[in-house]
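Note that this is a trimmed complex: some chains were dropped, and none of the rest were shifted.
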């Protein structure tokens, strides 16, 4: 595999006279890919039907002429004013009932059939015009689905679409009433047309009702994306179809969208995300203010890699300070390079910076680029140049694929929706729970793969963890039964039926011959009242009262005697949300049993295995000595004294695995 | 009096084949009362006029056949979809102007005449069908008025109703203009039709305007309840009419609703209420996370007992973890029993658990019952069984009635509205103020009665406290004058006329021969700037500058010399909100003067006198030695070493009173 670098570019923002020079500089820097076009609808079609593709063709020609490969975006995230005025009911509606209007971006409702037709029309026009252009290497559909919380809309279009979706699913109102348990509080409907959207109710709506609405909304994103992907495939043979996901975006099922993509990509803003979507406390945010959370990027690299059969990119990489977080510091020197290399360590094909030149106008004028607004090279430019050089030096050495990781985590988007609907305790959040498991595994130096909740196989993984799974898919249940590695289930996994009800035999709803445990009762806890565990550590936020069969072994108990971790053979069940140290200890024990070699890393240092090599990354501001981890020879890249923001790569055999 | 236990049950949630077994188990457990039916409208009338009461009759027959007494609820808290679709303007409207829709419960506007007629219709149909059924012991009207803040609605129906109410009250716009002082800011109206609802104004609305709207809204709840009570009484002779109030619910006048009830009941969720409606700090919440606030339940027992001439129940008792608070821990072992006994100590006739079996579906699926969803006994079941057994053992011993308490607190719902409308300082809250007084009295081991703000007599109480009273009723003023016990008035009491104006002679608007004090000026204080009092302690949040007549005695002064506590004869006035220790000291002194014997209890331990007995309750996690309080003999129930969650009862003479 040829690892490549790219950049996002907006020819429509700059005088045409500048394009050739920009292209030449990109190529000189060592970039190979350029994403363009994704917000340009008002320039591609200034009035209905008045297509103006000539400038885009000239831009593509210019880039192509400089040896660059173009990723062409469909402009559907920014419908122009004339279109919105033609069909104002295409606008999304917030949960509070107010219309979210024109004037920024993503002002459309995924449920709106009329807008979907418009998107197909412009996509078709672009695909016909540029599908076979030799400069086009790939396509991006739309931009950052769900950004600004746009998956959920409470419009008339959504209501009609949801009712039709329910009719297809349930066939009869009676079936819906039974599935949702509408007998409770007289919520029964006699007709699908009576089903309201689940917002603006007096108190909380029926969780089964909300859950179906969440599924419906996710399906609408899948439908929207697939409509474009199908058109592109039909008219642009051999080109990859890509979408750029965002960080900690859970409102739609990325596995389902990914199924229609060739390549999943995501937009990685380590400093912005630390500021605006991390659960860590202020000390942590202060410590990593100029580096980002050491596990956040890796988490998404691993997760999105799983959504499209292993092929993945970073489509937008933070190159300097951004504009949208509560605070927007500059990255520490070297971090842009580190982030770039980390993507490759996790198997990225292409790592693309956002953006080429800082725009001096409009909403993102304070967002850094590789160039400053005055076209002088910004800090990120030089770090990108170093990556380009190092990529060339190492290219022969590294394997094509990352290969299977040590541990698999089951990740399931509907579980995120379920626990958002019914957290039961204020802190219960699916992402946070899974992230805790992920970070603990990484603190042990392990590499992680994600697998979806309906994975048919867990083969090859010596350890599989399944925290917080809403409900069992038959496939996963079979995969667990067939699996001979260690499996850690819980907390809260299997606690619901697909209809959002408590399973008849109580959670975790696993056959007795597999585990022999029942969750008799649960409780949620204030952060200051954790439950102490015998031998140290606590359960926080969430705790279960487990009943175990005679043949099930209790490995850990709470100080009040309630079983905390139980097992039958290789199958384990965890009855609470462990604090960080307890979770580390539990996973350390399981890893040892599973024959995985682990080492405890400081918060700032992370490893990632890639084929026959292992990468080391230092997110900290002080050096770290890799000989402590058994690195005996000088690395291929970097040195054993891992500098602040440092990167090192060594042979796997030498890394102490 | 035969003290009894009950449970809430939803036959419509379970297969009919299970009913008889459920009923038999209830009876075996020692329950005698079962509340049913209050959310079943969609099953009782699936379409307009298509009544289906047969299943309900079979359910009542089954329960009755097992020897159980049924409390039948009117289903008006959950109007079905077809009815809402017929008259969508029956939906309540939030203060922000958005309609609160179908999909949960309590989606109706108390002002809507059309919906009121519907409620009368279904109530009449039920009362005719079941009014004389021998299994019916009582009725519950609707369910939890005001739950989810549903007393106030800003609908067109509310506006029209309010205007008509104002016309009845004021007769002429001029009278309204004078009463409200609308000359201020040119708010004058020329016609009652010009009066708007007091929401969505640019800045705060006229407090007199808001106060009348609050009175109106409370009256609408009274009207709504009375309409049902009248029908039930007419068609179900000899049965008690009950409503189940909620905790810290102040939006309507419970005395006024209670006047139309035979029995007031309330829904007691000690852990949920600690989490979501306590003013205490995090340390306190942590300490009592598994027990509940030691005074919160007692407060409502005492308050609601007062609203219906002494007859009262707990209609819903928390049996385990609930689902609706920010955190939902499990009760400490024994607390369900303690809460049950505490209700009886405060004079309850019936203590009913919510609910029989945990429902595995819909909104409350995470709310524990006496049975788990799989019908196995949950923890609460065993504690209920113990209570049933102990009730049998003690029944002959205890008096029928609790009798008069040591101290009376005047509690007045309009005062709660007034200070919500005009807190003047962020922390000023009527409930919080009264609760501080209540807790202090209980820390002294005293038993408390509440009396309404228009009580005509204070006879029998050696001490009466009147904190934060909005305005004087003529009745209460006469009662004070006639009273020979000690009276403590203030802070802020009598500070307004009924028209929400400052009284002409300044607060507290009492005749000089009674007290001889004037509030010349008030100030509200940040929590970190309390006013120190000579001799120790502080005024917090609220402080008055008192002017006293020559013959009025100053008992306490602030360090800056301003009188803090003054008295004339047995009548005292308190010019600020004392901190906990100062309040304790003040009440201790007054109690001593009043000849009440007091003892200072730790936070966790509380006493309650009941006829010739006294109960002791331990909300704490460590034992408490009752011999410290002078208990010399072994109690009738429990032991002098009061265990965590322990209950003890002894003869009054032995308790040191």
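Every chain is named by a letter (A and B) in the order it is written, and numbering of its residues begins at 1.
In the analysis below, a residue touches a chain if its C-beta (ideal position, glycine included) is under 8 Å from a C-beta of that chain, and two chains touch if they have at least 3 such contacts.
Note that the coordinates shown come from a computational prediction; the quantities given were computed from them, not determined experimentally.
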Given 2 visible subunits, total identical subunits the whole complex contains: 3
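Definition applied: only the chains that are shown with their structure count from here on.
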Centre-of-Cα separation between chain B and chain A, whole angstrom: 48
In the complex, chain A residues that touch chain B: 96-97, 180-190, 194, 196, 198-209, 422, 424-426, 499-506, 520-526, 528-529, 545
List of chain B residues in touch with chain A within their complex: 10, 12-13, 39-43, 46-47, 75, 78-82, 85, 92, 98-107, 147-148, 150, 275, 282, 285-286, 289, 320-321, 323, 326-330, 358-366, 368, 372-374, 376, 378-379
